[in-house]
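Complex shown without one protein chain; remaining protein chains in place.
As written, the chains take the letters A, B and C, and residue 1 is the first residue of each chain.
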Amino acid sequence: MPSDVLLRMEQISKAFPGVQALQAVDFELCPGEVHALVGENGAGKSTLIKVLAGVYRPDAGTIWLRGRQLRPRAPRDMMDAGVRVIYQELNLVPGLSVAENLFLGRPPRRRGLCGVVDWPAMLRQSAAILQQFGLPLSPQTKVGQLGVAQQQIIEIAKAVSCNAKVVVMDEPTAALTERETEQLFGIIRELQTLGVSIIYISHRLEEIQRIADRVTVLRDGRHIITAPRRALSSEQIIRHMVGRSVDEYYPKETLPKGQTLLEVAGLSLRDVCHNVSFQLASGEILGVAGLVGSGRTEIAELLFGRRKADSGTIRIAGQPVRIRSPRHAIQYGLGLIPEDRKRDGLVLTMSVWDNATLAILGRHATWGVVRRRPLARLVRQATGEVRLKASSPAQQVKYLSGGNQQKVVLAKWLLHDCQVYIFDEPTRGVDVGAKSEIYRLMEDLARRGAGIIMISSDLPEILNMSDRVLVVRAGQIAGELQRSAATQEAILQLAVGSAGGAS
Amino acid sequence: QRAAQDDGRIVIGMTVPSLTHPFFVHLRDNVVDEAQQLDVEIIVVDAEDVAAKQMSIVEDFIARRVDGVVISPIGADALVPAIEALNKASIPVVTVDRKVSGGQVLVHVGADNVEGGRAAARFIVDQLAGKGRVIELEGTPGASPAIDRKAGFHAVIDATDIEVIASQTANFQRANGQSVMENLLQVHRDFQAVYAANDEMMLGAVEAMEANKVDAAQVVTVGYDAIPDALSYIRAGRLDASVEQYPGRQAREALRMLVAHLRTGAPPETDEVYIKPVVISAANLDEAEDKGVTRAQ
Amino acid sequence: MKHWIGTALRQYGIFLGLIGVVIVLSACEPRFLAVENLTNILRQTSVIGIMAVGMTFVILTAGIDLSVGSILALTGVVCASLEHRGWPVVAVVAATLALGALIGTLNGIVTTVGRVTPFVVTLGTMSIARGLSHIYTGGQPISRFGAAFRYLGTGEFLGVPVPILIFALTVLLAAAVLRHTVLGRYLYAIGGNEEAALLSGISVTVYKTLAYTICGLTAALGAVVLTSRLDAGESIAGIGYELDVIAAVVIGGTSLLGGRGGVWGTLIGALLIGTINNGMNLLMISSYYQLVVKGVIIVVAVLLDRLRGD
Partner (left out) sequence: MKHWIGTALRQYGIFLGLIGVVIVLSACEPRFLAVENLTNILRQTSVIGIMAVGMTFVILTAGIDLSVGSILALTGVVCASLEHRGWPVVAVVAATLALGALIGTLNGIVTTVGRVTPFVVTLGTMSIARGLSHIYTGGQPISRFGAAFRYLGTGEFLGVPVPILIFALTVLLAAAVLRHTVLGRYLYAIGGNEEAALLSGISVTVYKTLAYTICGLTAALGAVVLTSRLDAGESIAGIGYELDVIAAVVIGGTSLLGGRGGVWGTLIGALLIGTINNGMNLLMISSYYQLVVKGVIIVVAVLLDRLRGD
């Protein structure tokens, strides 16, 4: 173990009403090190870094940076000390431009005129940063118009572009595809050479294997082990995380194809997608792959009536339909698990129970009065199936860990008996144990005769779970691959458009 | 000669403090009726109890080039600039009910709120033979009629053996009059008179007393403004008296003098017409202006 | 049930604040705690309280309704004139409530379908409804009603004044609706995250509109009680009530940003305001100082509530 420690957190404890999120956790970070922090959903990872960032004040424990004890009272204090955090939940201001978000809290100022923003400099520097991160955006774009992945990249750029000593990344890749992930790793390596230390949280263990120097595992708010990455295999890490071994990652079996549930032909919307056509059969899982910003989410939103297409037809069970609103879509048996849980999926101020039942309340009511008892049983079942970790169904969703919030969104739609499920990044931020559980649930749905459209940026997930893969590029279907033909290379080629694929 | 301008019809602008007080509603109704008889056009604009708004209204009148202005100013001081602006535009102005403390006014027709307060107090002193306990309901804090009526009332009552046991505001509103009285009744049962700075509050207070089994016949009750509702309470024996300031007569008189001036160009004989406030009780009910009749459509 | 109310009170309301005010007042003035006085406070609070219940629905959706005072006036004068025409009390009340609900619905439709911010829509309605009630009455009150109608504002049922009963029923019904019906849950969802509600298939337009309907309805119910209680329907009734009503809701812990709060808090908020007004009368604080004292108490009561936790 290196002797020169940059950051040391000692015996950190933090309790929230009803949960001991952290219990006497020790953590340390050396200069230039990538230190991975892993654990199940709700293990306390985000809480630990929020303590470090000065968002939460710990109940007990001390933080030392370069041998000096710190008592951060606000995020500003730790920023001044050189610690930058990319939080798990996106923290951008939707109404402001990309440039302003990149420089949020530290805009360049006019020399001599303190307090006056230097707009030209800000736009110039932003353009440079965007270029460096390969984002083809104008710095003046409003962040609210961007997809989750692009927002995530902006979050990363925001934290990385300001000469921090320590960068904390809480699941930075959950919404990213291979290409952006590679880019991020490149940046991490660059930072390392500059002596910047990185705390890296992820549920994708292959990433940990690739970039981490050391790994710390948390379970139920306790420190389990810290070891050099080479000393731990993925299986060992999982065992430390869950306390048992997790079997059968991808339970995919090929089911006989049923009748066609959904037929989309020539769907177009100006600047968003062109001539999108595909079919979905009962019992089928249709993977949708593509680069960030390729328009996959927009296609889902068109199907679900959140946006209106300029042209094109949608048939459900052979009947042409016009979907005018999400409500309408739901009546036709569609369900959408949106990619941005905080913006589109959850009512943060409401309880787990309320969120999970939101889409089916109407069906479980007599004269408008909710029949609680049968619903309660359903909720218990669904939250059990996704392995939700919450103190009670009455707990406010706001206080759940990121992965558990995702599970609530999943539970909501599992409760709703749909013909067609559109999953947009279903396992974003979900831990390995629960992931395989979710795959099993998708299998079950397919077996029951539902059709599933699974939009995902996680290639292994696409490869292992799909019967067929659609690859989207710049709002068009770049190609369709059968399960047997779907390989990482084939998908990537179609996605970036370097070689002509099947179409 | 002014009237000869444009289409030849005389146009009068009038602004009153607030058409949410029945007093001014009555005043408005009368002035509208009188304008019809005089064959002049009139617009009455509510200043919503805001001096600045009243000033803006006057400025709009000037921009509209009305021939004359009737104003019942919200504040004696704050409307002086408005009067001065009218003077500058050579538009004759008369004041009704309340005065201004500067500028050139053609004539003031009014009754004195301080004097009205005194009259109410004298009525109580008479009825109680100079001894007893009285509850006072005040108007909206800071409003000039609230201050004047209170001042007049206390000027008389404080010189006697009558004790004002409670003075609370009910904001000139009936619902407030009712709840404030209900509250006061929780701690005060021994009182012989109630004075309210307007009828709205008084009627609310009467409702409160009746609901709380206070024998209204044993209590001298005096309101202010003599609105029709109050007169009917007096007729029914549920209210003893109310101070009448003859807003209808004031307004008609003011308008007549203004129009006469506009038609003849001659200045009025006097620059102040003073109408004495009268306490209306069951004994002199017919001295009240019959306020139901002239209601405008 | 009892436990549930208790929890709700503690959760939303500025319960401590109210308790604090009550303690101080009863120390200063022993008669404050007399049953008649407490009844008094409840009776006086009933009109604002009933209206605040409806306002809670609107504010929960992150909306606002400035027109309640004017709706009270318009429905009040219509109510009074219907009574004068000799309609049976039930019909008078039904027609009044229907009118209130109608105006509320219009507010809701312009807000949702016309996508105009509710502040502006209801500001417009506030002005229009006030103008209409003045025009309808010519500015003169309509007064003197029959005993049957007056029972609603002044009568007693099993020893409890009828306005208090109506207020209590409104609160209980609203609490049940908010907690146990689809409508209630949807309103919280819409206020908490309208986008998520929409994507869950909730017809945001319909349910938001319903919130304004309910708010108009309770304003009309307040009008019935007030008109009967005062024995007069006036076009000047309810001026400035919007602020009192919204204050009751917000002091009671319902967030103007929507999604959080409830009707129990509103009950406490309304009672707090009523208690302060009553207490200052009992203590005979003079009118200028009343304003200062009232302001200080409101802020301190809410600050006191902060001590409680978080």
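The criterion applied here is as follows: a contact is a pair of C-beta atoms (placed from the backbone, for glycine too) under 8 Å apart; a residue touches a chain by one contact, two chains touch by 3 or more.
Since the model is a prediction, treat every value here as computed from it, not as a measurement.
Peer 1: Check the whole complex and report which displayed chains the hidden chain contacts.
Peer 2: A, B, C
Peer 1: Have a look at C:A94, C:V120 or C:A176 and name the one touching the chain we're not showing.
Peer 2: C:V120
Peer 1: Who touches the missing chain here, B:V44, B:I71, B:A119 or B:A230?
Peer 2: Of the candidates B:V44, B:I71, B:A119 or B:A230, B:V44 is in touch with the missing chain.
Peer 1: Mind listing the chain A residues that contact the chain we can't see here?
Peer 2: 53, 55, 74-76, 79-80, 85, 87, 91-96, 100, 104-107, 109, 115-117, 119, 158
Peer 1: Even though one chain is hidden, which residues of chain C still touch it in the full complex?
Peer 2: 62, 64, 66, 110, 114-117, 119-121, 123-132, 134-135, 139, 240, 243, 246-247, 250-251, 255-257, 287-296, 298-299, 302-303, 306
Peer 1: Quickly run down the residues of chain B that touch the omitted chain.
Peer 2: Residue positions of chain B that touch the missing chain: 11, 13, 19, 28, 41, 43-46, 48-52, 55-57, 59-65, 75-81, 101, 140-143, 146-147.
Methods note: only the chains that are shown with their structure count from here on.
Peer 1: Of the chains shown, whose Cα centre falls closest to the middle of all protein Cα atoms?
Peer 2: C
Peer 1: Between chain A and chain B, tell me the centre distance in angstrom, where each centre is the average of that chain's C-alpha atoms.
Peer 2: Chain A and chain B have C-alpha centres separated by 70 Å.
Peer 1: Report the inter-chain centroid distance for chain A and chain C in whole angstrom, where each centroid is the mean of the CA atoms.
Peer 2: The answer is 43 Å.
Peer 1: With chain centres taken as the means of their Cα atoms, state the distance from chain B to chain C in Å.
Peer 2: So the centroids are 32 Å from each other.
Peer 1: Residues of chain C that touch two or more other chains: which are they?
Peer 2: none
Peer 1: Which positions in chain A touch two or more other chains at once?
Peer 2: Not one residue of chain A touches more than one other chain, so the list is empty.
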